[in-house]
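First, the structure itself, so that you have it in front of you.
Complex shown without one protein chain; remaining protein chains in place.
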């Protein structure tokens, strides 16, 4: 049985995740299950796709079962996609795309149209239980991808949306945005340290009409009391951080906030 | 080792669940553990029993360890109950009853009076760690049910309370209540689509002095902006839902809220 890594927006309060795991255990007994997270904000496909792309290189080779699926039960496709040493299972709404791209792109893909692998259900609202988990379990136990439904051309899959930063033509500033606020309130930007290395040691960070002087640092512990730091985080991106508190809350930055970094005047 | 499915109101912030799993691992090494949920509201026996009955048919055959136990340490019995292909372990307070009934009722039951299977402890407040988990582990590894204590007649077990809907004699309306608000804010009713199928396509939903016109739908994605839908959920019951938001919050519906469905005038 191949390992199954598992990400959803199901939350942990209900039995949704547990029921999917019950199905996985029944159809793929002994398959290791690695929970990535189940607390993606409800329906937030972008946040789910970013958590997946941050995780994927650390997951064991096998199956990635990922579900953030506001269109469940509608015409959006349910898919399985082969990329690198992984087979991704989930909705075709862009959730899987950035992680698939990071692994070199899709080698093949199918729409999960063969309902002999699905569970019969009295309602169509819980595709995780009735479609995605049963398919992931069968893939874990070795059923070939082609058996799950009609092959689809990977180029027709819904693309992901990962925002790019933009440098001023005169290299006077770089414009980016906040990708993610983590549990500690650190605010990851879509800007890497190499993109600001020509700006000198003292930088200005501007967002929402406010500007602060900042430095690029390599550890949270280097931030002085009252200082705002741009810490090179574990993904090699700049994160806006403050000393042992939430930069998001203290500075009013959230996922999607626009920021500009420039040399300090 | 048989799989152990595990539900509690212990929350995830403390080490309660982890300590029970430590005990399970020590006494039943290698037994698969399926977490159903540990975020049942504290002491909410009804909510726990409903989560269990929604889950049970999807759990692997084996042991179900379920603990929502405001009476821990008092005269309420600790029990193990055999039903279907499951042995349930938990307090005798109605928590297990609906799931046991769904599996055809109890074939046998014991009170967990044999304390050679319990852990010695300096206090009586953590029966999960000291009584229920050790018993579940030993059941997983094959110790016969009869060894855990005195047999009790299943008809003496505390019954569960699942509210029934009520149809007006002239079939002019059906009265029910909200069973459950899920993570997305969808509000499951104790009314199925077959019970309102004679009312026509356009229905009225009344609760707390408010009335809205509603339709029965089969997917969340079919709900239009501003509309309230009665979506046939994955358990075959009607759920009150709104478009990509929380119906519970927007409409002021919670578990236990009374509702009436009738033909729209």
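Just so it is clear, A and B label the chains in written order, and each chain counts residues from 1 on its own.
In this text, a contact is a pair of C-beta atoms (placed from the backbone, for glycine too) under 8 Å apart; a residue touches a chain by one contact, two chains touch by 3 or more.
Predicted model only: the values in this text are computed from it and were never measured.
Asks: So one chain is hidden, and I want to know which residue out of B:46, B:77 or B:129 touches that hidden chain in the complete assembly.
Replies: B:129
Asks: Given that one chain is not shown, which residue among A:29, A:159, A:208 or A:221 touches it?
Replies: A:221
Asks: Any idea which of A:24, A:51 or A:103 touches the chain not displayed?
Replies: A:51
Asks: In the full complex, which bits of chain A touch the chain not displayed? Write them out.
Replies: Interface with the chain not displayed, on the chain A side: 3, 5, 7, 12, 32, 34-39, 51, 54-55, 58-60, 182-184, 218-222, 231-237, 239, 244.
Asks: Mind listing the chain B residues that contact the chain we can't see here?
Replies: Chain B touches the chain not shown through residues 10-19, 21-23, 25-26, 29-30, 42-43, 70-74, 76, 121-126, 129-130.
The rule is simple: only the chains that are shown with their structure count from here on.
Asks: Using the average of all C-alpha atoms in each chain as its centre, how far is it in Å between chain A and chain B?
Replies: So the centre of chain A lies 31 Å away from the centre of chain B.
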